[in-house]
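Below is a slice of the complex: some chains, not all, each in place.
Going in written order, the chains are labelled A and B, and every chain counts its residues from 1.
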Amino acid sequence: MAILVDKDTRIIVQGITGGQGTFHSGAMLEYGTKIVAGVTPGKSGEQIHGIPVFDSVREAKDARDATASIIFVPAPFAGDAALEAIAADLNPVVLITEHVPVKDEIRVIAEAKRKGITIIGPNTPGIITPGAKQKVGIMPGHVFSAGEVGLMSRSGTLTYEIAAGMTNAGIGISTAIGLGGDPCVGLTTIEAVKLFEQDKDTKALVLVGEIGGDAEERAAAYVEKNYDLPVVGFIAGRTAPPGKRMGHAGAIISGSTGTAAAKIKAMNDAGIAVAEKPSDVARLLRENM
Amino acid sequence: MKLFEHEAKDIFRIFKMPTPPGGFAKTPAEAKKRAEEVGKPVVVKALVLSGKRGKAGGVKFADTPKEAEKCAEEILGMRINDLPVEAVLIEEKLDIQQEIYAGITIDRNERKYIVIGSAAGGMSIEELAEESPEKIVKMHVDPSLGFQAYEAREMAISMGFRGKQINQLGSFFLKLWNIVDAFDVELTEINPLILTKDGRFLAADARLNIDDNSLFRHKDIIEKLKREPIEQNERERLATENDMAYVELDGDIACICNGAGLTMATLDAVSVYGGKASTFLDLGGGADAERVERGIEIAMMYSNVKAILVNIMGGITRCDEVAKGILSARADGDIKVPLVIRMVGTNEEEGQELLNKAGIPFLKTMEDAASKVVELVKEVA
């Protein structure tokens, strides 16, 4: 078992005819992902990697019985694409696009919430369930092996680094989720923890955070009160200076909030084992599981 | 995109938000002229994209145009928080009854805009939040409805205002919201918002940051401001042009990686081994040889750099391309300091082979790489 995507998930790729959409659709198909349709307005009738392209999400969904969507549409149009996916009741909607205006993110997330739909991202590598061979994202599939640890993270390559370390140590993953590097994202850390809590096959969690905001502190408080299985944490940005945006729009220390120290302390207080280096994550998992 | 105070106030005036009379000056002589136009005692303020300019001496009062000229002379040419002061704003000195705080920003936990006000303005909201959190009033904006006039009045009521000031201050907050909504503002603060002794509310200060990701919708503003959206040094500008994330730090090791989280983690690992990074440089996803070379070039432009650490976790990024980029940078003579490479993932073997052939060593874990680069810097010193 897993969360959000499993073997029954049937994916639409919005923006499939663009460079990124085409490239990653190929990679996803190769991994085993069930892509059933693509959408690019005005390009119906075309095929990408043998996948039929439609003019609208509604047409694609109706014709191909799709359940979820991944979006590669450029930032100015990504919010609209997400609203289109939400209107068609696709769930989850994985918004890969980076540089989406925050005003659009707020609208999309509010509308998704109203309809009970999970938005992953924006600015996310996506979500992967190795056991079901379902990769809805842009991550290198081979670094993730199937298993019982739920992994959530606000960054991409750091996730691959940690997943690769786990794989090398023989520890597999139920589902790994990139939550997205923007200040406002759909699925939050705490919500991801709650989803994993419901999944009986996830036996431990890895919570990869970074500076900015207080999502990790909130999740730690939740874990302390509600989550009984082992949790290992890692926080990137311990040496980041205040006021500088460290790549991700969300990774910025403003005033006294968002520091790595505060996050690590909250995790320690909640009984979460915090790794000093990415390579320590697998070891700590081994020790705690 | 951070707007200068006078630029923010130009936008405020479009929305009929009251601001003190005054104007902008680039020379002491111009400042004197502006003060003459105001015809009353004035305040002379440094135009810099930084808070706390008051504490840094960037705000002075002048009773006469002559004095204003002198104040401007002192302020122009100052550096505040390492930013040069190239212009000043001359405005009527207000007869203050009360200093108020008004701001709107984004609450990332709620994924909503949040309107913030306090009757105890003047000091920074962070200080106020620590000293007297009960004096801060906050209200979230419903994403589907927007901020309503009645909510704006409720802000004023909760801040302790009564009588016609409820409508006056409410109208102020509503206009501020309309600006936020119209211009994709991610942070605005009016601190202080002045209530004068004769009962007027005026925006004495103005901070307005527009979401960079939304600038495609606001080309007309950029056009009107007639300046580049971001204040950057040459290296930062180059990195932005190349769509790389680049931050300068006070150490001496340039960390060039792919992905923001991995780059931060690499900086942290360097620190674990006793080193200090000079450079956060995220190449982004799928960098090719040319991009890698460009990244190394930009990093080498910063004089503090004593060693380079390249840390690549190949996903979309292919290690052979990274190796080619490094080789090309070396061939061009760009790399003038010790170089440590850690490179795993997609096409790892091809990349390693390329480096092997060129006799360039590389490491398999970021911990080894971080420890190695710190060691090399110590040798150099």
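The criterion applied here is as follows: a residue touches a chain if its C-beta (ideal position, glycine included) is under 8 Å from a C-beta of that chain, and two chains touch if they have at least 3 such contacts.
Everything numeric in this text was worked out from a predicted model, so none of it was measured.
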Whole assembly, copy number of each distinct chain: A x2, B x2
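Note that in this section only the chains that are shown with their structure count from here on.
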Distance from subunit B to subunit A - Cα centre to Cα centre, in angstrom: 27
Complex contact set, residues of subunit B against subunit A: 106, 108-109, 111-113, 126, 130, 143-144, 181, 184, 186, 211-214, 216-217, 245, 247, 249-250, 257-265, 267-272, 276-277, 280, 282, 285, 313-316, 344-346, 365-367
In the complex with subunit B, residue positions of subunit A that touch it: 75-76, 99-103, 105-107, 109-111, 114, 125, 138-140, 143, 153-161, 164, 181, 183-185, 188, 208, 210-211, 213-215, 218, 234, 236-241, 244-251, 255-256, 260, 276-279
